[in-house]
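Removed from the display is one protein chain of the complex; every other protein chain stays in position.
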Amino acid sequence: MDEWSKFLQQLINGLSQGSIYALIALGYTMVYGVLRFINFAHGDVFMIGAYMGLYFHRWLEPVFGKVPGPLGACVILLLSMVFCGILGIVIEFLAYRPLRARPRLIVLITAIGVSLFLEYFCQLQWVFGPNRQPFPDLVKTQTLHGLGNVTVKNTQLIVVGVTILLLLGLHFIVMKTRMGLAMRALSVNPTAAQLMGVNTNVVISFTFGLGSMLAAAAGIFSSMLYQQVQPFMGVTAGTKAFVAAVLGGIGNIPGAALGGMLIGIVETMVVAYSSLIGISSGYRDAVAFVILILILILKPSGLLGKATREKV
Amino acid sequence: MRPSHILLVLGLIGSGILSFMAPNIDDYAITVITLAGINIILAVSLNLVNGHTGQFSLGHAGFMAVGAYVSSSFSIHAGPALLKTLGGATAWSTNVTFLGALLLGGIGAAFVGLLVGFPSLRLRGDYLAIVTLGFGEIIRVVIQNTDAVGGPRGLNLIPPYTNLFWTFGLAVVTIYVIGSLVDSTYGRGFLAVRDDETAAEAMGINTTKYKVLAFVLGAFFAGIAGGLYAHYITYITPEGFNFMKSVDVVVMVILGGMGSTVGVTVAAILLTILNEFLREFEQYRMVVFALLLIVMMILRPQGLLGGLRMPRRRPKPAAPTIAT
Partner (left out) sequence: MGRLLTLKEISIQFGGLKAVSDFDFHIDEGELVGLIGPNGAGKTTVFNMITGVYAPTSGEIEFDGQRVHKQRAYQITSRGIARTFQNIRLFDSMSVFDNVRCAANMHLAHGIVHSLLRGPKFFKQETEIEKSVRELLAIFNLERHSELPCRSLPYGDQRRLEIVRALATRPKLLLLDEPAAGMNPTEKVDLMKLIRFTQEKFKLAVLLVEHDMKVVMGICNRINVLEYGRKIAEGTPAEIQANPKVIAAYLGEEVKN
């Protein structure tokens, strides 16, 4: 395969992986925007979304058959998203709301606790079980051949395409609806927002629900691409997505999407060209962390964020 | 001779007695005591960083890993030669070799702590936590990709030098060092950095020095703990020093009350015992831990001995808002 084809191929791989990171990163960034807190457990909602895809597929097999096709896939996707949206709201209500007034460190530790609880609970034998399971095909997978020797799986195109749709939908919600306005108001000035009649609790719940829905979608997409699920799949994906959110500027929605895509692409490229760079491809997981450290040293407010000062 | 000196000597004598009695103690009990000792060192050293200096670090397992691997590599590769020069494998020469290995492990870890400490200087709270998590993971990934120390397959055949004397003795030393350091006027600097960095700087305290020192010292002792651990179970893998291990230590520190050396020591012992009880239900262990964390944060965030007063909610450093 010539160099250009290889590059394009990796670019596409990177974009599809990046889409997944982007969707998860949005949840982190929105919650940080309204609550100033990193929801450590967000990556595990991603994992649960993937598993719900698995289960809904299984339960709806009588209706949609073994390979559900586009309509069935959409139904399964929507069901997972709704389930996880509700899960996100429940988690916020039970674990984070009681701690709303406490120092952020306490909430962070609680979030770690929630994350661990979700992971280890789900890996219990009678829940999801600790082993990885294959994820069924939701649509008939085809390999498409494009310019040069570039091969693309239709699932990759679906992932990128639907992600773009979801991003547009999110943009619409945040910019053009009253709820979106309330979210933005809350993130700028919580006190003023409340004085203007914004119901903080409702907006926060909504934000959690929305972010969790996107994470669920990411979970299904990831499972479509890699065709397997396991209870700890949220750990690496979640942390890298958080890095993506920071990269784009935490609290900044387009930034999260941008950051996600960038990390997906850089990660894929580093692995693809690892021999050229002189490192082993096993360093794949370290790429995101290195980017994180660099960005926090060089431009902590992120690519699209604005630098702010602490008032002394 | 001051009270602190006396306690130290008593502790060391105690460990001597303990190791003397070792052959008469049940094997299982020895395991628990050894693990408890190692956990004490881990918890007290992390407490210096998280509790006393207020730098929330989630990467302690990384320092432990460095200590484990460096000390083990020394024992395996340089050990035999050193033993020979010291006149064969006597009790004395073995212990000297072990001490050398442990110190090298500690120093290696301290050096990494220096590397981690510097970028962390400008970061607070959540960000610092994630960056330290990242460093811990980077260390693990690096070890995993280093075939010279076994890569993902791990390092085997580590000489079993660890015994009750070393474990208990080093635990006592760690408690003494960190406890008395924080108690001194010099050591109050750590607490000042935790309470209010700006005010601390205004009072002439070099916050950079203290933050980096906390990381370096914390890492050093974590490295020692890693060395003890490696020479106890004689087989280590990078997976054994992952984020979950860091979380284990963090739970001990939180349970014990961040900032209370006595509290975290007790918590380390309790959690080691709890671990052993739950070993049959390995699956449920982390579930229980996780719930414990959540419940504690909601009900009693100051831990067992409440070393850290619940700080008032300070005006947060302004962060970027949902921009579009």
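Going in written order, the chains are labelled A and B, and every chain counts its residues from 1.
Methods note: a residue touches a chain if its C-beta (ideal position, glycine included) is under 8 Å from a C-beta of that chain, and two chains touch if they have at least 3 such contacts.
As the structure is a prediction and not an experimental result, all values here were calculated from the model.
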| item | value |
| --- | --- |
| Among B:123, B:192, B:212 or B:294, the residue in touch with the chain that has been omitted | B:192 |
| Chain not shown: contacting residue from B:96, B:142 or B:177 | B:177 |
| Interface residues of chain B (partner: the chain not displayed) | 2, 4-5, 177, 180-181, 184-189, 191-192, 194-196, 198-207, 213, 259, 308-309, 311-312 |
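Just so it is clear, only the chains that are shown with their structure count from here on.
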| item | value |
| --- | --- |
| Chain A partner contacts - residues on chain B that touch it in the complex | 56, 119, 122-123, 125-127, 129-131, 133-135, 137-138, 141-142, 144-145, 198, 243, 247, 250, 254, 283-284, 286-287, 289-294, 297-298, 301, 310-311, 313, 315-324 |
| Residues on chain A engaged by chain B in the complex (per definition of touch) | 29-30, 32-34, 36-38, 95, 98-99, 101-110, 112-117, 119-121, 123-125, 130, 171, 174-175, 183-184, 187-188, 235, 239, 242-243, 246, 249-255, 279-280, 282-283, 285-286, 288-290, 292-293, 296-297, 300-302, 304-306, 308-312 |
